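Heads up, one of the protein chains got dropped from this complex, but the rest are sitting where they should.
Moving on, here comes chain A:
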Amino acid sequence: MASSKLLSQPRWHRLLGTNLFNVRLFSDLASQHPVSDPEPKSNNKFKNTSSTPSSLKEAELAKFAAIADTWWDSEGPFKPLHKMNPTRLAFIRSTLCRHFRKDPLSARPFEGLRIIDVGCGGGILSEPLARMGAIVTGIDAIEKNIKIARIHANLDPTTSNIEYCCTTAEKLVDEQRQFDAVIALEVIEHVADPAEFCKSLSALTAHEGATVVSTINRSMRSYATAIVAAEYLLHWLPKGTHQWSSFLTPEELTMILKHCSIHVREMAGFVFNPITGRWSLSDDISVNFIAFGTKETHEE
């Protein structure tokens, strides 16, 4: 069941933004207020900007801080994410080049495009995007992630212009920022209210821009691999990391995005081959999948 480990681990970094009781933790408190207002924990459905009890937050942050340094250790806990990265980038490259009519044979096809990486973590996605010519902004709720990302990106002249902020999508919406492409990979399954999250993503997307979302499907297969195998049989992830019920099926994701004026144009699945150890794009969207949509509003 090696594949299950590798299927679920890519989202492990999201785990660290979620506590074990599935309380939403995309708060901006990490950067601003070390001690937040305590709120009743009985309410599981928190919105993105809600605060969490400080005790839990401290524990989460501490746990995460220990792991954060290994972001760029390609043999470390984030190894599966590093392995999957080129495949995700291949999809993004092909769909965005086609949509923005950029030359796919150019080494820097995203020249001039403003792209935001929502939930950027250590910058694993942001850096290649910058090397492809994009003007990249990376946001994450965990301050340590942003610090690591900034330090790493500064060490290469091609990536040192990435703008990293410890903030949330909602806050950026409030600041009325807009981007040509909004990318949120492996984030939405950890969000308590996907519909609200998608609304924010859509608000950040410029008119006729692109939105790319990737997540895990809610299917029997994903239950077997990402939940049962990874969490209960092999203990690769603490129990409760993922709530299978909060996975989205492709149809649900499409509907939610449609309500936010984002029309899904293309979808693909990621499939891991345990023999070759490689990820590849495929039509199989039963476990991991990625969706590309464009924003069309009839009013400006």
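The criterion applied here is as follows: contacts are C-beta pairs under 8 Å (C-beta built on N, C-alpha and C of every residue); 3 or more make two chains touch, one makes a residue touch a chain; residues count from 1.
Keep this in mind: contacts and distances are computed from a predicted model.
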{"item": "Name per UniProt, for the chain absent here [options: \"Ubiquinone biosynthesis monooxygenase COQ6, mitochondrial\", \"Glutathione S-transferase\", \"EF-hand domain-containing protein\" or \"Beta-amylase\"]", "value": "\"Ubiquinone biosynthesis monooxygenase COQ6, mitochondrial\""}
{"item": "Listed residues A:His152, A:Lys199 or A:Lys295, member touching the removed chain", "value": "A:His152"}
{"item": "Contact partner of the left-out chain, one of A:Ser74, A:Asn273 or A:Thr297", "value": "A:Ser74"}
{"item": "Residue among A:Leu81, A:Leu96, A:Ile116 or A:Leu129 that touches the chain left out of view", "value": "A:Leu129"}
{"item": "Chain A, residues in touch with the chain not shown (by the definition above)", "value": "72, 74, 82-83, 85-86, 89-90, 93, 105-107, 127-132, 147-148, 150-152, 154-157, 160"}
